[in-house]
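One protein chain omitted, others in place.
Labels A and B are assigned to the chains in the order they are written; within every chain, residues are numbered from 1.
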Amino acid sequence: MTWIWSNMDLIWDRTLDHLVLSVPSIILSFVIALPFGWLAHRYRASRAVILTTVGLLYAIPSLPLFIVLPFIVGTSIRSPLNLIIALTLYGVALMVRVVADGLGSVDRDVQQSATGVGFSGWTVFWQVELPLAGPVLLAGLRVVAVSTVSLATVGAVIGAQSLGSLFTDGIQRGIQEEIIAGIVATVLLALVLDAALVLFGRLLMPWTRRSAIGVAARNSAVVAGVTT
Amino acid sequence: MSFFIETLAWLLDPANWIGAGGIPTRLAQHLLFTLVTLIVAAVIAVPIGFVIGHTGRGRGLAVAISGAFRAIPTLGLLTLVALWVGIGLSAPFVALIVLAIPPILAGAYTGFEAIDRKIIDAARAVGMSEAQILLKVELPLGLPLLIGGLRSATLQVVATATLAAYIANFGLGRYLFEGLRIRDYGEMLGGSVLVILLAIVLEGVFALIQKLVVPRGVTEGLPTDIRDGSSRSRPVMETTIEKGNSNVHST
Partner (left out) sequence: MFTAHRGRLTLIGAVAVGAVVALAGCASGDPLAEPSSSATDSTIVVGSQAYYSNEIIAEIYSQALEAGGFTVDRQFQIGQREVYLPDIEDGKIDVFPEYTGSLLQALDKAAVGGTSDATYTELQAALPDNLRVLDKAEASDQNSWTVTDAVASKYSLTDIASLTNVTEPITVGGNSELETRPYGPTALKEKYGIKIAGFVPVEDSGGPLTVKALVDGDIQLANIYTADPNIKTNSLVALTDPDGLFFPDNIVPVVSQKVDDSAAAILNKVSAALTADMLVDLNSQSFNDKLSADKIATAWLTQEKLV
């Protein structure tokens, strides 16, 4: 414990580094997944192809991806951009299916009513489908957030400072407190981001609070949906 | 472009296909390790998931623990465990089981939760015991989501099992680490390509299993049956589950 108390500033710095790597990746994953998920939802023929291809991104081992990416994208090997791009890819791999399922969860009757009262195609998407799919998207985004935070630690291996640096350094110096601090801080950060997303969801979608049970049930379906 | 050629050259070099360090041996090791990890993780997660799904209790706890498990960095856990138990396969084994549990667990209990309560009530009304309900109703109806969970766990484990080579002479990860260290990117990428190919094959196997195992009635009847009966009596939200289900079948 003494190591942790005397190195609080180091842990804090690494936590900030970790946030800088993971938060943009989480946001980008969501933004990029939207059009692909929409395509998969809208055109059934494309669905299997898009979802399987995107899903397989998750099978790319992270270490080689981190090493090769700078050569492919043309960034400097130590640029934090590499890590952000890689983490975004993994996030997209999880999120596209959620978007497709989320949009698919919107009742057709509701869509048709919206069209019936004069909403155009775009407005139906932005003002009806997307808000109604919101809880599902949020549930998926929470999984993406937690996984991204966990995965960002691998960046330590390629010289991108993060909470992962605490356990690479701790291992070398045989300081178990440092390794444990790195793991615990990663988990805590993931939980904080997760809680922030839940709060964010409540602000954006106040109507979901009224049917908490329904949301809980559907969130769980999405978690599995992510996984299917 | 040179990466592509180096990778291809490495993959096509006959010398890489023979002996104890050859591709077939390492591929077999990797596959075996993945399967054993999945089986053990399933033995732990599926019963727990069924109990949660059947009773509806302990769900909050399961979600919290799954979330925390997902957040645990695999490399960190692996090295910490290795400091206690030493080198070899035990530490990667533990780390990968932790990685595989959340998706399998989620697949198991959401599979049950996604079933319309009326079906369960009907089963109870015709005199089925709890055990019969679990085995004959919930299990087959929950199967698609459970297999989906297993499928997702498989993808993650296949890719992450490369970490076993961090402390053992084992699996496709050897090519990754060795290639990285000696800056032989053909070897490193060749190893990665093999991992991805293995993942694709396993994906195919799961797609096939899903087709074979899921009862016909489930694939075809469920979504519409439920919607007709329940859309009025329940919040709009819940239709997700049935739709979610139908999506599973169609992929």
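By definition in this document, contacts are C-beta pairs under 8 Å (C-beta built on N, C-alpha and C of every residue); 3 or more make two chains touch, one makes a residue touch a chain.
Everything numeric in this text was worked out from a predicted model, so none of it was measured.
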Task: Touched by the hidden chain, restricted to displayed chains - done: A, B
Task: Selected from B:11, B:46, B:155 or B:180 as touching the chain missing from the view - done: B:180
Task: Touching residues (missing chain, whole complex) on subunit A - done: 2-3, 6-7, 10, 13, 16-17, 19-21, 23-24, 27, 67, 75-81, 84, 126-128, 131, 156-159, 161, 165, 168-169, 171-175, 200, 203-205
Open item on the list: In the complete complex, the non-displayed chain touches which residues of subunit B?
Closed with: 79, 82-83, 86-88, 165-169, 174, 177-178, 180-183
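Heads up, the rule we're going with is that only the chains that are shown with their structure count from here on.
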Task: Chain centre separation in whole Å, for subunit B relative to subunit A (CA means) - done: 18
Task: Complex contact set, residues of subunit B against subunit A - done: 3, 59, 63, 66-68, 70-77, 79-80, 83, 103, 106-107, 109-111, 113-114, 144-145, 147-149, 151-153, 155-156, 158-160, 162, 173, 176, 179-180, 185, 188-189, 191-192, 195-196, 199-200, 203, 231, 234-241, 243-245, 247-248, 250-251
Task: Partner subunit B, residues of subunit A touching it in the complex - done: 44, 47-48, 51-52, 55-56, 58-65, 67-68, 71-72, 100-102, 104-105, 107, 109-110, 132, 135-136, 142-143, 146-147, 149-151, 153-154, 157, 163-164, 167, 171, 174, 176, 179-180, 182-183, 186-187, 190-191, 194, 208, 211, 214-218, 220-228
